[in-house]
Structures are given as structure tokens and as C-alpha cells.
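Worksheet: the structure to be examined is printed underneath.
The complex is shown incomplete by one protein chain, all other protein chains being positioned as in the whole.
On to subunit A.
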Amino acid sequence: MAETQETISAEIAELRDAYAKAVADGGPRSDHPARDYRPYRSSVLRHPKRPLVTVRDPEAVELSGPVFGVTDVTDLDSDLTRQHSGEPQGERITVTGRVLDRAGRPVRGQLVEIWQANAAGRYAHQRDQHPAPLDPNFTGVGRCLTDDEGRYAFTTIKPGPYPWRNHDNAWRPAHIHFSLFGTAFTQRLITQMYFPGDPLFRYDPIMQSVTDDAARQRMVAEYVHDLSVPEWSMGYRWDIVLDGPAATWIEEGR
């Protein structure tokens, strides 16, 4: 029998309180979720039990990383509403922001990839069979390269929340998956962008796996009225900071 939301919520609260207490006692803050986070049941057998081995080698290959260029994207890739013959259903939005490294430097010319459910909360994926309609005019995949200021921009529709089987009556808050590259492979990031004020935040073990309140808030985009276009789209801003060391040199003109 599926476990209840009550059980999952109690575990979420317990782990959040334990983290808050550890920080209050002088422990370190964490920006990322623990890989061992039991309320997200799929993590139980899929996290290492041993500590990571820290590499301090300045010659490590991981301090460099893959590069992408104009042949890897087309102009249409960043507009998810124009990939089919008709207009997708839903609320048209733009999402824009800057990709920065830990030192606040813009990440230039790098690949940003997104994917998401449609307005009804259904993915264009065979394994998503929940009874919400597919949209023939929406696939939900986008790509772009960041500009010289590290800026990215997408036009899409607001995704819907959707059910999943972590526990009984489990629903994911609406989100857009983001995949990002820095100048170093160590800066690689896959994450999810959430929408402000979603009532599902507190029930969701994936979002709550980030037990630091401030860090969790950094996954939530801001609604920016000036980014909304009259009679066209709602505007959101979301800046992204890549973790991980990068080589100190910057190859200009990348």
C-alpha cells in the first residue's frame, strides 16, 4: 500500500529540523540536497554510502569542460511555442536570467537546455501515462547559448503540476528542468526551476530535499512585471549560479 502524504511530510519536517539544529549548533550550511534523502523514495538505493573522495589536483581534466557553438542550436530552439504548426495550449511565459559562476563572473557562450510538462502537466514521454491530454503543438524541449553577459531567454508555456508515485496523492509542483554547463565540467548542473507561490512546495520531497530555506528559495523564479509583454506573455526571471571550481584562466571569445 502506498504511503501517505502525512508520513512523507513528517519525514520532511524531521530532516528539515535536524538540518536547522545542526546549523544552529555551528554546522556547515548546504546548498545542495543530500543524496541520501529518504522522503524521496527513489533515492534509497541510488545514493553512495561512502563519502566522496576529494580531488585537489590542479591538473584535473574536470577543470576544463565541453564547449558548444552556433552549430549546436538553432534560433527557434529557445521558443518552445513555435516548434509545431499551431500554438500550444496554456499561459505563454518568458523565462530569462543570467548564468554566473561562484565568483559572480558570467558564463558566456554555454549551452542551456530545458524540458518540461505541458500546460496540463503531461510530458511528451511514453512513460508518462497519467490521464492528462498531450498537446500536439507542444513538445517541451528548448536550448540556447548564453550571451556575453551570461544571459539566457526562453519563450514557453507555464507547465502544469502532475501526479507521481512516490506516495499516495503525490503531486509535483510546476517546474521546468534546466541543464547547464560552465567553463569546467566540475560546474555541471541539472536542476529544476519553480514558480513563485506554488501551494505544492511543502508537500514535495524533491524540492524539500534542499533543507536549507535560503537555498531552496533560490530555485524559485521571480515574477517580474516589467518582463511581461502587454497582451502577449508573463515574464519570469531566474538567475543561476554554478557551483564547483573552475580554472582561473578564461579563454576569451569562446
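Please note the rule applied: a contact is a pair of C-beta atoms (placed from the backbone, for glycine too) under 8 Å apart; a residue touches a chain by one contact, two chains touch by 3 or more; residues count from 1.
Note that contacts and distances are computed from a predicted model.
*Asks:* Just to verify: the chain that's not displayed, which of "Maltodextrin-binding protein", "Glycine betaine/proline transport system permease protein", "Thiazole synthase" or "Protocatechuate 3,4-dioxygenase alpha subunit" does UniProt list as its protein name?
*Replies:* Result for the unshown chain: "Protocatechuate 3,4-dioxygenase alpha subunit".
*Asks:* For the full complex, which residue in A:Q5, A:Q89 or A:T139 touches the chain that was left out?
*Replies:* Per the contact definition at the top, the residue touching the missing chain is A:T139.
*Asks:* I need the residue numbers on subunit A that touch the omitted chain, in ascending order.
*Replies:* Residues 31-35, 37, 40, 42-50, 52-57, 59-74, 76-77, 83, 100, 102-104, 111, 113-115, 117, 123-125, 127-128, 139-141, 143, 177, 179, 185-186, 188-192, 206-207, 209-210, 214-216, 218-219, 239-245, 251 of subunit A touch the chain that is not shown.
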